[in-house]
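A single protein chain has been omitted; all remaining protein chains appear in their positions.
Chains: A, B, C and D, in written order; residue numbering restarts at 1 for each.
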Amino acid sequence: MLSLSNVDSFYGRSQALHDMTVAAPEGAILGILGRNGVGKTTLLRTILGLTDRSEGQITLGDKPIARLATHERARAGIAYVPQGRMIIPDFSIRENILMGGFAAGGTRRIPDIVPELFPYLIENLDRPGGVLSGGQQQQLAIARALACKPRVLLMDEPTEGIQPNIVAQIEDIIIRLNSEFGLTILLVEQNVHFVRRAAKAFAMIEHGTAVESGAIETLTDEMVNKHMAI
Amino acid sequence: AGEVEVGVLFSQTGGLSIVEKSLADATLMAIEEINAAGGVNGMTIKPLVEDGASDPKTFNEKASKLAIRDRVPTVFGCYTSASRKAVLPVFEKRNSMLFYPTYYEGFECSKNVVYTGAVPNQQLSNFIPWMMETLGKKKIFIVGSNYIYPREMAKVSKILIEQNGGEWVADEYLELGHSEWGAMVSKIKASGCDAVLSNVVGDSVISFYREFRNQGLSHDEIPICATVTSEIEIAAMGAEFAAGSYTSFPYFQAIDSPENKSFIERYRSFVGDPSAVTHHAMESSYFQVFLWKQAVEQAGEASPDAIRAAIGGQTFDAPNGKVTVDPENLHTHLTPRIAQWGEDGQGTIIDAYPEPVEPMPYVAYGETPENMFCTVAGLDSSKL
Amino acid sequence: MVAALTIDALEVDFSGFKAVDGMTTVINEGELRVVLGPNGAGKTTLMDLISGKTASTGGEVRLFGRDITNRPEHQIARAGVGRKFQIPSVFRDLTVHDNLRVAVSHEPRVFRNLRLGMAPADRARIDEVIALTGLEPVLDVIAGDLSHGQMQWLELGMLITQQARVILLDEPTAGMTQAETLKTADIILKLKGNHTLLVVEHDMAFVRKIAERVTVMHLGRLLAEGPMAKIEQDPAVRDAYLGSGGAH
Amino acid sequence: MTGNTLFKLGDWGIYALFIVTVLGLPLVMDDVFWLNRISKYLVYGMLGIAIALSWGYAGILNLGQGLFFGLGAYMVAMSLKLQSYTSTQQGSDMPVPDFMLWNAEPGAPTELCCIVQGSWLWLPFQSQWFGMAMAIVLPVLIALVLSSAIFRLRVSGVYVAIITLALVLLVRLLIIDAQPITNGFNGLTDLGWLTVAGIEFDPYMVSTYYVVAVSTCVVLLLTRWLVSTRAGLILQSTRDDPNRSRYLGYDVAAYQVFFFTVSAGIAGFAGMLYVIAAEFASPSFLDITFSISMVVWAAVGGRSSLIGAAIGAILINTIEATASETEMFQEAWKLIIGVIFVLVVLYMPRGLAGLAQDLLGRISSARGSGDKQAARSGAPAE
């Protein structure tokens, strides 16, 4: 569905991805693992064209997208839940969610699954996004991504800073988004247990390169120890 | 044989270049004419043109370049008082000569400057009495830009107004370059004055006259009598806004003499613009080069001291008539004139002094023809 | 036992909305207190109130008996409160090393700092912190270039360098791998005793590793307080926060 | 040699080269006009340093630096005005500036105390030293009061720029309006020369050049020292993240006030030297265009490099002067300058200093030690 081959990516003059090759199978969750600072976030940003410069092939379905501008990639069906959430502080919750709609042809409707998944947001549609707590903002970021009506969802540590019972919910949501709505999800996650439970495939990143990848069953404890320990 | 270098220092860029370029052009035209006629003492005049960039700092720097590095004995230049003040120390301390063409506020007497524009008494001494008597306006609203020239003009005017049995109802100022006249014009309306004496300079003039009309005032009832509004501003504002108002200057484009007609024609072809206007400071820029030339020829050399010694008493038939450099104070005898502006943007000269008037730069401080403070050597302060 | 930090009926009103509403708790010197609570319970706001970022509208904060309520931030910091933010906050244009140098702040006045170099004792302290946090390889890197996780370490390192008596940590392991989280836990446990710590965290594995006494907040109020084991069984806490599983 | 030390050496090398060039110039150049012109540009260089200090290191953009420059200039010009020949020739015991006479009401006493309203303010300026001291003290005092208000109230960024902009406009307006005591729009001209121990400093003498040149070098080295101190480092930290600095216990406002004030003091000092070299003071020193020009000089040279900003100021002014004196460019030189500004901002965001650094950085990393510091934008250059 979404695949990168031999991608290099740069921040200014420093290179953050080296010869990255990964592929997310259609309708599956690809778990992206790796230590701090190895380039997981950079990988997702590169897919959307948000790094300063990148080279190599990126394809969505069978369409090459590496030459497209960010908004065109978004309109092609890639949505992003960024690390750090990036909520627009002085937009209301409603406006923050609706922003996503520009990728889906500019609809001004909040998608139906949002009320079901995040009742808090729907009850507080007119509060400014900036005053929400960290966890609330995370929910908002996911809601915004869903408003894009995506085919592929890029999620960067979506459970970071979320209260345990909601973590469980978000995990459920991720699994549901995948299984019920057929979304392909690239999931950056530190929680290996969850990745094992939800993902169909994995990629282990080290120094900006995918050093291991494959079906989730092939993810061994040695790999985890080798690449995720300190 | 040979060359004599002179400096030409006006703003070629920046806000003031609008007026100053015409002064530079007039100067260069005079130089070209003199050269064409054989030069000075057989020497060709070579002008060194510098750009003051509408900024006193730049004027100062360029003046020192001309006077110190290029060692030119004479510079023709400066339009505003601020720029003249900024270059003055250079000319005085390096003993070089400046020929300054603009009407100005007076209160200056430098042995290094020849002043060929009008000083207050040459613009006001017939203007105010004429306003009182001929126009019959007795209650005068004085308005000006906020700097020394309008303030000094106001001071001299007040003396003259009172001498002539009138009264001034207000004396107001607006920032230089300011173009928001709403409040001021409504003050004029409310003041009960029957004429306005305007010492407003620069582009503010245009917005002033326009606002004046827009608020429903007319020059028939309350005429604007101006000391600085020249052909340039009239052309820019649209003649209908000024029609009926008055200005006092020694020179107008409308002066009906063969010399002037020929001057206008030559100037227009020199700048390649068949509709170019001529005006007072520009005409002074032109004739002062000839005065300088006569002085150099008389002295036989171009050194500052020689020029200073020879320039006093030089007379020239300028487009505005006969001009003479006062041997006492190096200012110039000029003929005050009053013009009324018409719908066509040209003035009609409706009053003129029968002869050139003696310049008295310190008139507001009690200078009289019998007791002159300014001498060739500089200010004689013992007389103050 | 000496009370290091006393929070007494603290409240803040954001135009009608009470994010912290009559919160009271006492943290003893050398204690490591974990604060739990659902998203939006007011944990970060509580830290904002303690550290002076937000002005409270009622109640009191005392540091070793001294009233520090609503003092300017730098005075609270000088009194001995150090803080780590939920979104890592470091000097992004300075190198990691310079970040740590700035963190040596026992002499904060301008004129006292008009000198080159640092005292040997301070330098030694920085070296210790570098060893503790393992920032050695990135010392000359501009902090803005660090990854999210590395920044967290740096910020932690700065707090230790600062030698704050009371340290407030807002989600110090966010974005870390399990192994890294464990290492962080080790660092925090080492700090216990010398420093008084107040830690907010959602990662229950981590919390179990470090926690003794736990405070649970809900809707700006104290929901429960006690030892970790007891809290985990508290039905109110399970209901509001942990959920059925509580762990993963 | 490691890359890092090479880098440092290169840095100090530039300082040494600058100082040697500036101080040695009169040995190779005997054109007094150019010496005087360069001394004016050195003064501009000093303004560049002041801007780099507050903008590059403290992150405070002052769009009204001309206020401090202008006040410094006026203070000295007032005392030099009283020393001028004409001022002593006005027929009173004490010197009186000529323009006060013209502005006085007829019949007013001709004493400095009371010739025009407020003229007593001039009394202490009969001492040249008072004027020179005030050239620094007044800017410093105003900066102190202003910046305390600004930074205690946590005004930051563009808002500081706007306040300083409004203030310089305000003061300019007041100076022009107070014509009887300031000579308004025309400024103070016809000044005496600075006289120390009987020696007169003619602006076109080498000794005056040295007064300016040595002052510039001293200011450069002093500010360089200042930013290298711990206080300088802490200042940079407040620029990056003032809140973080606060939670470390630093009173951010105090640091900002201190360096803002130092920067103002330097600008005042520069104003004083400018008057000594150019022999006049004018409200045009408080024009916005001039204040913005200073910022542009610093940007061209490198906003976060003290010496870069100084060189930028000198360079731009030299280019302006030569272009405007080249006949071909006389009409178009401003166009050229404008295009240069745009290109520099677009393609050399860190100015000349950034360029030099990249060069040094490349050489030093070629030596084997990757020096990230040099290649990174935004970080101070030195």
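Following the convention adopted for this analysis, a residue touches a chain if its C-beta (ideal position, glycine included) is under 8 Å from a C-beta of that chain, and two chains touch if they have at least 3 such contacts.
What we mean here is this: contacts and distances are computed from a predicted model.
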item: Chain not displayed: protein name in its UniProt record ("pH regulation protein F", "Na+/H+ antiporter subunit G", "HypC/HybG/HupF family hydrogenase formation chaperone" or "Amino acid/amide ABC transporter membrane protein 1 (HAAT family)"); value: "Amino acid/amide ABC transporter membrane protein 1 (HAAT family)"
item: Contacts of the hidden chain among displayed chains; value: A, B, D
item: Options D:L17, D:L121, D:A166 or D:L359, residue touching the unrepresented chain; value: D:A166
item: Identified contact with the non-displayed chain, of D:M94, D:L222 or D:I288; value: D:I288
item: Absent-chain contact - pick from D:L121, D:V196, D:V218 or D:V339; value: D:V339
item: Contact footprint on chain A, counting only the chain that is left out; value: 48-50, 69-72, 74-75, 79-80, 82, 86, 88-91, 95, 98-104, 106, 108, 128, 130-131, 144, 148
item: For chain D, residues in touch with the removed chain; value: 61, 149-150, 153-159, 162-163, 165-167, 169-170, 173-174, 176-177, 288-289, 292, 295-296, 299, 331-332, 334-335, 337-342, 345-346, 349
item: Contacts of chain B with the absent chain, listed as residue ranges; value: 13-15, 17-18, 21, 146, 172-175, 177-180, 182-184, 186-187, 203, 206-207, 210-211, 213-216, 232-233, 235-238, 272-273
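The rule is short, and it goes like this: only the chains that are shown with their structure count from here on.
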item: Distance from the mean Cα position of chain B to that of chain A, given in whole angstrom; value: 75
item: Distance between the centres, which are taken as Cα means, of chain D and chain A, whole angstrom; value: 51
item: Whole-Å gap between the CA centroids of chain B and chain D; value: 36
item: Residues of chain C engaged with two or more neighbouring chains; value: 145
item: Where chain D touches two or more other chains at once, by residue number; value: none
item: Residues of chain D that touch chain C when the two form their complex; value: 225-226, 228-231, 233-234, 236-237, 239-241, 243-252, 254-255, 258, 371-373, 376, 378-379
item: Chain D partner contacts - residues on chain B that touch it in the complex; value: 12-13, 49-51, 53, 55-57, 60-61, 64-65, 68-69, 81-82, 85-86, 88-90, 92-94, 107, 146-148, 151-152, 173, 175-176, 364-366, 379, 381-382, 384
item: Chain A residues touching chain C - in the complex, by the definition given at the top; value: 11, 14, 34-38, 41, 83-84, 120, 131-136, 138-139, 157, 160-169, 171, 190-194, 228-230
